[in-house]
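For this view, one protein chain was removed and the others were kept in their places.
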Amino acid sequence: MTTDTTVIAPESGNGAARKERISHLIQQHGALMVLFALIVVGTFGFDSFATPENAASVVVASSFTAIIAIGMTFVIISGGIDLSVGSLFVLGGVLAAWGSQYGAVVALLLPLLACGAVGLAQGLLIARTGMAPFIVTLAGLLGVRGLMLAISDEGATTYLVRDRTFAALGQGEILGLTYPVYITIVLALLGMLLLQRTGFGQNVYAIGGNEQAAALMGVPVARTKVYVYLMSGLLAGLAGALNAARLSSGVTILGIGLELDVIAAVVIGGTLLTGGAGGLTGTIAGVLLLGVIQSLINQVGNLTSSFQQVVSGAFLALVVIAQRLLSKAQRL
Amino acid sequence: MLEARGISKRFPGVLALDRVSLALRPGEVHALVGENGAGKSTLIKVFTGVHRPDEGELRYRGEPASFATPLDAQRSGISTIYQEVNLVPMMSVARNLMLGREPRNRFGVIDAARMNAEAERVLAGYGVETDVRRPLRTLGIGAQQMVALARAVSIDAKVVIMDEPTSSLEPREVATLFGVIRRLREQDIAVIYVSHRLEELYQVCDRVTVLRDGRLAHTGDIHELERIQLISLMLGRDVGEVRSGGLTRFSRDRGRAVTAEPVVEARGLKRRHVLQDVSVSVRPGEVVGLGGLLGAGRSETAKAIIGALPLDSGQVIVAGSPLRRRTTAGAIKAGISLLPEDRKAEGIIPTLSVRENIALAALPALARAGVVSDARIDQVVDTFMKRLRIKASSPHQKVSELSGGNQQKVLLARWLAMQPKVLILDEPTRGIDVGAKAEVQALIDELAEAGLGVLLISSDLEELVEGSDRILVLRDGAVVGELSGDEVTEERIMASIAEHSSTNPEEADAHG
Amino acid sequence: EETTAAPAASSTQGQQVVATPTGASTGPTCTLEQFGGTKFDLKTAVVGFSQSEKEANPFRIAETQSIKDEAAKLGIENLRVTNAQSQFSKQITDVQQLIAQGAQLLVIAPLNSDGWEPVLQQAAAKKIPIITVDRKINAKPCSDYLTFIGSDFYQQGQRAADQMIKALGGKGKVAILLGAPGNNVTTERTNGFKDRIKEKGTGIEISFEQTGEFAREKGQQVTEQLIQSNPDINGIYAENDEMALGAVTALKGAGKEPGEIKIVSVDGTKSAVQGIVDGWLYSVIESNPRFGPLAFETAQKFLNGEPIPDKVIISDREYDTTNAASSLSEAY
Partner (left out) sequence: MAEATTAPSGPPGRLDRARVFIWLQEYGVYAAVLALLAFNVLFTPHFLDAANFRTQLVQVAPIVIVSLGMALVIGTQGIDLSVGSVMALAAAVVVLYLGYGAWPAILMALLAGAVVGAAGGSLVAYVGVQPIVATLALLVGVRGIANVLVPQLKEFRNPDLIALGSGSLLGLPLVVIIAAALTVVVTFLVRRTTFGRQVVAIGGNRAASELSGLPVKRVLLTVYVISGVLAAIAGVLATARLQASDPTSLGQFIELSAITAVVVGGTPLTGGRIRVLSTVMGALLMQLLSATLIKHNLPQSWTQMVQAGIILAAVYATRERGTR
């Protein structure tokens, strides 16, 4: 074998590579930086913002979105999208509350089973028929909500959580934070491990980066996709179940438009909607960022509902523009 | 070892393979040749489970085989390098190389440090030294192809299929590749080798199969065939006809145009880390070659001239007047056209037809008040499809269904339809068969003859030398030599590159 | 105990009037002692008001305005208002953040009756009295929350049915434009109406019911379809005024004459009462949103140590041709 050596790229350490790394950092951690900045602003601007109680309310509320966003991150990195999560979230809650009359195990397993099945079906349709994820999961969004309405007497029946053990899963606290927060942290860590350090994670990135190439490189494309949507369905169902435990009831009016919040969080977190790049740290930061924006708006106290919307929209736009410009400026 | 018996494969409107048979023996290097669109890539994709044959039988190690997916084929020991680099651009080099067989630690989790170290070690063996944690897309196409090669070979394979692996490699990398192929042969691994570079076939191959229009034209020992015979088999003409028709690519005298004012002149193009003060000028009727190794900045120079690469400083002057706003549209309007290097990513619009792809850039000129005139488009499309002999079932066929070579011709047609003053050709004959290559080269001659200025980028030194009046040699984004007249030889180009090999790239950076 | 602290009817225009408990009638009551809270001064306290829907529907506008006006009138300096934009999860978080901001009294217009567990727990731990207005919370008064002030939606449905029976002379075909699904207002207004029809209007057939989601455009669209396929319809019961007005537009568009199809609806907005004057609507059952005076009066009495009823049901007006023109100024 020849010993000739072609130096293709300059070694890291020179300006180019450094800049590239910085731009990568901003892409990945832009949300984290903006989040940090907002927290600083909030802390100095409002007395009651940085209190443990307020922080807890943001973190607890964010945990359910975060669980769904973990699944969505996998889906989006794989180059897909899942619009059905809002409906699965509410279905999961209703089923958990209904199932709680048969004990905590049923309350937890029933929503996982049902939402997992929906995720699986969507995954199979997407992977095996080549239909667009957007449309399959849009049908999921409609169909699952219809199903939820059907089992709750057109939404009129709210099942209450009767099982104390199950309710405790959503309400129990350690250090002022409820269990779902810790569950979210564990799931996020597992998700990171899965994404970065397993073959499955690599396959997800590969499919999103170039599906055709991934197939030719021997990635089991269809199977990976099925797992990704299955996972997203399971996590949305789990979030719904935990939320039902927290609320002690299977509220039927939840989750409308939730998919857009989750997608926004994931994208703000630096995951590309075109797939192939992104990660979970950004997603978690994105979820918290949206929570903090809401909390800041609440702190102001007397904004009318319309102004609140203007402010959230403007914030969202500013965040993505800032992120884009920063990473553009740093690009080679 | 691996055998195809009477394979047919039909695409809508095309019979791509018509009862083709091919038998591969262990330890042989088997050349697969044919014109563009002859069906080589299709046959390979049938072997590897990408396409399912409509007819015929595959046998692998003596038994009937049918691979449902490329993964299937790969698991059974058939690994492939495809014509278009098929890796994941956004993933790191290491992850691309190791995808599917990453080293694990004792918890069964990927060991990133070991993966990167392993990747570095493997790639060093192929002459690629880079930070393997960087995204693959930051590598040049050649280096990417080497990664694909390393990946294919390092999988425990019994059969390795290479579809035009050398089309984007530079000579030294080709040498590395041949080293790898010889080693494979020693290990009794069978190789199918597709290339349009006939010299290469004679260097590494044992046997040859020729396809013509989807049909088997010949199989046999390659050394029993003369080059001219091989060509005549591919083209389907008899030897005498081929010989008299002549395969000379370029036939012009050099340096007739020296007196005219440059039709395009680029002055002091600078961009940090990419271009260090590059100046080029082309006169009407002149063919200027850009030489250099991969990553030398030839494509970047071309893109800078056409306005597609933002510059720190520099100027482009067309026919005496400088381009004011540096946009691609402005440069094209002024009369510059660029045939880009990466056909798939930067050239064809896969969702559109051949006709629409050809008319794309010229559309405004073929329209009245923004309303397109079908008659005018048809006329232009018809002209160029004939002139370039584009092989398509109709002008309305989707361009993505054409073979690579014909796609390249479609792109050429797109640019010629613009009637440019200057044509910049980045690797115009990459992946084009001998016949088409000759046609393209003849066309370059013809265009220059007609007064067009041509800037020719090619990794094929022979082509560069025979085609150019003058050659600029680039290295690390800077011009390191200019050759004209009798200096235009392969040796001088190599020497010019080598002379400056000691230059530290860091230094080049410093004054950028 | 014989006198409860139910506020007396006031003479201010359009102001809410208490129906139960009236004068001498009794029900369970609640005092500051029973509740376990401590007295504080309303004027200087942080008071939180959580609105559920955007202030767009006249009902919501009047409701929020009434709270704000009364607070200003009483000199309450520290009123904080949040708006959940019809998202239940957001309302839970909103209230939690109001608590985090140190709210000592909470007035809540709940989006939904169930699912308040986390808020109730937090408020109970801090002994923060909660007054819910308009819609109920399913929990224990005097321990989970203080009291409820609002209409009896079931009764509204019954009264609408009475009007419909009267309008049709006890015979005919009726369509229902339902409110937003999964909402207890919708459920109760539907049940009240249907039960009363079954009971007293046996000659009336309910031949069509579709949701108009409490919105005018949806009311219009559904009515357009309805009069096409059921041209023999005699009456329309709209579960709020907005849908009724949408229905009127549809009827006009189809070339119907005023009064040709009898429309009965609930709310009492100006436009609807005007609709009676113009002959398009037959009758409107009021649902009075001006909760400010009653809410703060109740809170003050509670803080003063007086007993507070466990629910304050207001008596809603009824508009029809006899009083529409003269009461137009009382409509909101």
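Letters A, B and C name the chains as they come in the text, with residue numbers starting at 1 for each one.
To be clear about the criterion, contacts are C-beta pairs under 8 Å (C-beta built on N, C-alpha and C of every residue); 3 or more make two chains touch, one makes a residue touch a chain.
Here the structure is a predicted model, which means the values were calculated and not measured.
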Contact set of the excluded chain (shown chains only): A, B, C
From B:208, B:332, B:432 or B:483, residue that would touch the chain that is not displayed: B:332
Touching the absent chain when the full complex is considered, from C:69, C:199, C:217 or C:260: C:217
Residue, one of B:181, B:264, B:348 or B:425, that touches the chain absent here: B:348
Those residues of chain C which, in the complete complex, touch the missing chain: 54-58, 61, 181, 207-211, 213, 215-218, 220-222, 224-226, 228-229, 231, 242, 245-246, 249, 252-254, 271
Where the missing chain touches chain B, by residue: 8, 10-15, 18, 37, 51-52, 54-55, 213-214, 306, 308, 328-329, 331-333, 338, 340, 345-352, 356, 359-361, 363-364, 367, 370-372, 391-394, 414
Where the missing chain touches chain A, by residue: 125, 129-132, 134-136, 138-143, 145-150, 154-155, 260, 263-264, 267-268, 272-274, 304-314, 316-317, 320-321, 324-325, 328
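Note that in this section only the chains that are shown with their structure count from here on.
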Chain closest to the assembly centre - both centres taken as Cα means: A
Farthest chain (mean CA position) relative to chain C: B
Distance from chain C to chain B - Cα centre to Cα centre, in angstrom: 73
Separation of chain A from chain B, taking each centre as the mean of its C-alpha atoms, in whole Å: 42
Interface hub residues of chain A, defined as touching at least two other chains: none
Chain C, residues touching no fewer than two other chains: none
Footprint of chain C on chain A - complex, ascending: 48, 51, 53-54, 56-58, 60-61, 64, 149, 152, 154-156, 158, 160, 167, 171, 243, 246-249, 251-254, 256-257, 294-295, 298-299, 301-302, 304-306, 308-309
Contact set on chain A toward chain B in their complex: 1-2, 4-12, 14-17, 20, 193, 196-199, 202-203, 205-206, 209-210, 212-220, 276-277, 332
Residues of chain B defined as touching chain A within the complex: 48, 50, 69-71, 74-75, 80, 82, 86-91, 95, 99-100, 102, 109-110, 112, 124-125, 127-131, 134, 138-140, 143, 151, 170, 172-173, 175-176, 179-180, 183, 272-274, 293-295, 505-506, 509
